[in-house]
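Attaching a single structure in structure tokens format; questions to follow.
One chain of protein is taken out of this complex; the other chains stay put.
In order of appearance the chains are A and B, and numbering begins at 1 in each one.
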Amino acid sequence: MIAFWILAPVMVVAALGMVLARKAVHCALLLAVVMISLAVLYAVQDAPFLFAVQIIVYTGAILMLFLFVLMLVGVDASDSVVETIRGQRLASVLLGLGFGVLLVLGVAQVSVGTVVGLSEANAGGNIEGIAAVLFSTYFLAFEVTAALLITAALGAMVLAHRERLTPKATQADLAAQRMRDYAEHGKHLGPLPPPGVYARHNAVDTPALLPDGSPAPTSLSRVLTARGSTLSPPGSATQVERIGGSDEDVAPRDDAPEGGAGR
Amino acid sequence: MSETPFLVLSAILFTIGAVGVLTRRNAIVVFMCVELMLNAGNLALITFARTTGTLDGQIAAFFVMVVAAAEVVVGLAIIMTIFRTRRSASVDDASLLKY
Partner (left out) sequence: MISTAIDVLTAEGGGMPPLVEPGAAGSLALPLVLVIALPALGAAVLLLGGRRTDAWGHLLGTATVVGSFVCSLWLFLGILGRPEDERQITQSLWTWFSAGEWTVDLGLLYDPLSALFLLLITGVGALIHVYSIGYMEHDVRRRRFFAYLNLFVAAMLVLVLSSDYVGVFLGWEGVGLASYLLIGFWQHKPSAAAAAKKAFVINRVGDIGLSLGVGLIFFTFHTTSFDEVSALTSEASAGVMTAIGLLLLLAACGKSAQFPLQSWLLDAMEGPTPVSALIHAATMVTAGVYLIVRSQFVFEYTDAARTAVAVIGTITLLMGAWIGCAKDDIKKTLAGSTMSQIGYMVLAAGLGVAGYAYAIFHLVAHGAFKANMFLGAGSVMHGTNDDVDMRHYGALQKAMPVTFITFAMGYLAIIGFPGFSGFWSKDRIIETALAENLVLGLCALLGAGVTGFYMTRLMLMTFFGEKRWEDDVHPHESPKVMTIPLIVLAALSVFGGIMIAGDWIKKFLAPVTGEGEAHHLPVSPLVISLVVTVVVAIGVAVAWMLFGRREIPREAPTDVSPFTRAGRHDLYGDAINDVLVVGPSKQLTAGLATFDRAVVDGGAMGTASAIGGLSAVARRVQNGFVRSYALALLGGAALVLLALVAVSFA
């Protein structure tokens, strides 16, 4: 019961956090907390097999799938707090509260007298016990579950499949497109410049410098620029001067184009 | 080790999940809340298994997990498809089927 009293508040808080968190990623992580806590509770209640399944299938597979889809859809997308359906939020909370109270009242009523415990059923081992029941009484349901899983896999494949409407561009097409872009818009033909390489910074968030000393925007990933988590070279330069106080401030200016070209 | 605290916890989690389904608009979050509700149900099932001293509750929880896995696969595929065509994962945006 100690585990329960420790975990129960954690789970409730995590669940409430799930509902309240604005970023979907946070929701997923909080859900992971709830699930792992649940797994522990399963173990507490003499269900070691389900404890393992909960960790492996739910937390390991399903939740990772969620995160994967979140990455596809866009991690940054956070919900706006404005409710679009009038009265929905208030009604949901009130109804939820009422429902919860009723449910708690209901289950608190349930009393089956003495708790039997699973020590007898698990006498030959929990997994063996489950297997014995699963492959005898629930055999048909088990087989149907197999069919369900196959169908679900097929369905997901059908849903995710996208018809190709235009022929796939070949390498020659791409090259021709590049040349056309250059002819029409003067777009640079060659590869984009790499990030700047400095004495103390050579990460992808460091822009290269153009010959006139200004940062080259194309040397950075668009995503990093959008996030605003890039370093500005002049800023870094002053940092460097302040720390080192040597002549190194010249080096970035000379290196940057060379670094860009040298790569 | 009484069963009532487990059941009450299960009920609370279930209700929180339900409220989450009703208030969140991001389809993936809604889906996660549904998973939370399923898990709350599983907790109750496992508690009942211990209370009655048989393994049937655990079997039921097992089946719920399997079905949840299948459901997640298909549901996420649907969300992906909708996102691909509408550039939005909000459940309110998919509201064309109405009066």
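Here, contacts are C-beta pairs under 8 Å (C-beta built on N, C-alpha and C of every residue); 3 or more make two chains touch, one makes a residue touch a chain.
The shown structure was predicted, so the numbers you read here are calculated from the model rather than taken from an experiment.
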item: Chains on display which the left-out chain touches in the complete complex; value: A, B
item: Residue of A:A91, A:V144, A:M157 or A:A203 in touch with the missing chain, whole complex considered; value: A:A91
item: Residue in contact with the excluded chain [from A:L102, A:L154 or A:A226]; value: A:L102
item: Interface with the unshown chain - residue positions in chain A; value: 85, 88, 91-92, 95-96, 98-99, 102-103, 105-106, 109
item: Residues from chain B at the interface with the omitted partner, ascending; value: 18, 21-23, 25, 30, 91-92, 94-99
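Everything below uses one rule, namely that only the chains that are shown with their structure count from here on.
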item: Whole-Å gap separating chain A and chain B, where each centre is the average of the chain's CA atoms; value: 18
item: Of chain B, residues touching chain A in the complex; value: 1-20, 22-26, 28-29, 31-33, 35-36, 39, 42-44, 46-47, 49-56, 58-59, 61-63, 65-74, 76-81, 83-84, 89, 92
item: Chain A to chain B touching residues, read off their complex; value: 1, 4, 8, 11-12, 15-16, 18-19, 24, 27-28, 31, 34-35, 38, 41-42, 45-47, 49-50, 53-54, 57-58, 61-62, 65-66, 69-70, 72-73, 77, 79, 83-85, 88-89, 91-93, 95-97, 99-100, 103-104, 106-108, 110-112, 115-118, 120-122, 126, 129-130, 133-134, 137-138, 141, 145, 148-149, 151-153, 155-156, 159-160, 162
